[in-house]
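First the structure, which I've put down as structure tokens, then a few questions once you've had a look.
In this view, the complex is presented without one of its protein chains, the others remaining in place.
Let's look at chain A:
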Amino acid sequence: MWGLTKAYEGRTVVDQVGFELQPGTVTAFLGPNGAGKSTTLRMITGLTRPDRGQATIAGRPFSAWPNPSHVAGVLLDAAAVHPGRSGRGHLRMAATLAGVPGRRADEVLEMLGLADAATRKIGKYSLGMRQRLGIAHALLTNPPLLVLDEPINGLDPEGIRAVRNLLRGHAARGGTVLLSSHVLSEVDQTADRVLVIGNGRVVADGPLASLTTSSRSLVRAKDMNRLAEALQRGGIAIQPAPDGFIAAHAPVEQVSSVTFAAGIPLLGLREEQMSLEDLFFRLTGGGRV
């Protein structure tokens, strides 16, 4: 997709958003509330018409595929189900529409742990159960791409682990997953790649490891005063860091050279890794609560 732009009442909520997804990967779409995540996902799936730009899946816009549920399984809003219908009834209707056998509805209900609640009214489902029903709906046709908006919202730890395994399994079989989430620790464990969106624009896009790698090094020695002096003499700015380390504003190689030349035996030297949370807040301009 490229250049996706959408404005509501003169306010641009998605601004020139573009990215490509690769098979076999899980991509997390991160951003604070109102950043434009859901609008972007709705534009990808044809529910909202972009003002500019286009999103294609396997070469065509989602809604240009005659039977798009075989291209992408989508969960945008777990609450978007009729509360008077049963889980099985809801999925069987979708199966009929998509042209897959009705028994597939029971298979995905079983897969998501909803077999016992299959005949219960959806109105009686908990938020987590509705979430699992939405994921079951997305998996109905076993599509190559899954687009899931906040899929683990409301799930208990066991449910989160099950969904994480399911998504990783989908990617391992060559599928593609795009999920949005606020639960940063969950994304940390699931995604290969992170897209960060803030104020409607993609502000970071890359593999998780490279995004969270900082340009600073963490270094520790027996004689911390000597270490600090040596680093400053070498022109490296320093700051105190947790756990008795000094944060040196230089790559590991440079810090190593300076300390070796000064004859300081080191107890530890490594690249600083930013937590995903730090990265998220730094890029989106948010603050910790």
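Note that in this section contacts are C-beta pairs under 8 Å (C-beta built on N, C-alpha and C of every residue); 3 or more make two chains touch, one makes a residue touch a chain; residues count from 1.
The definition used in the following text is that contacts and distances are computed from a predicted model.
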Options "Membrane protein", "Multicomponent Na+:H+ antiporter subunit B", "ABC-2 type transport system permease protein" or "N-terminal half of MaoC dehydratase": UniProt name of the undisplayed chain: "ABC-2 type transport system permease protein"
Per the touch definition above, residue among A:Ala115, A:Leu184, A:Val203 or A:Ala228 touching the missing chain: A:Val203
Missing-partner contacts on chain A, residue numbers: 2-3, 16, 18-20, 38, 42, 45-48, 53-54, 56, 58-60, 62-63, 65-71, 74, 76-77, 79-85, 89-90, 93-94, 96-99, 121, 137, 141-144, 201-207, 210-211
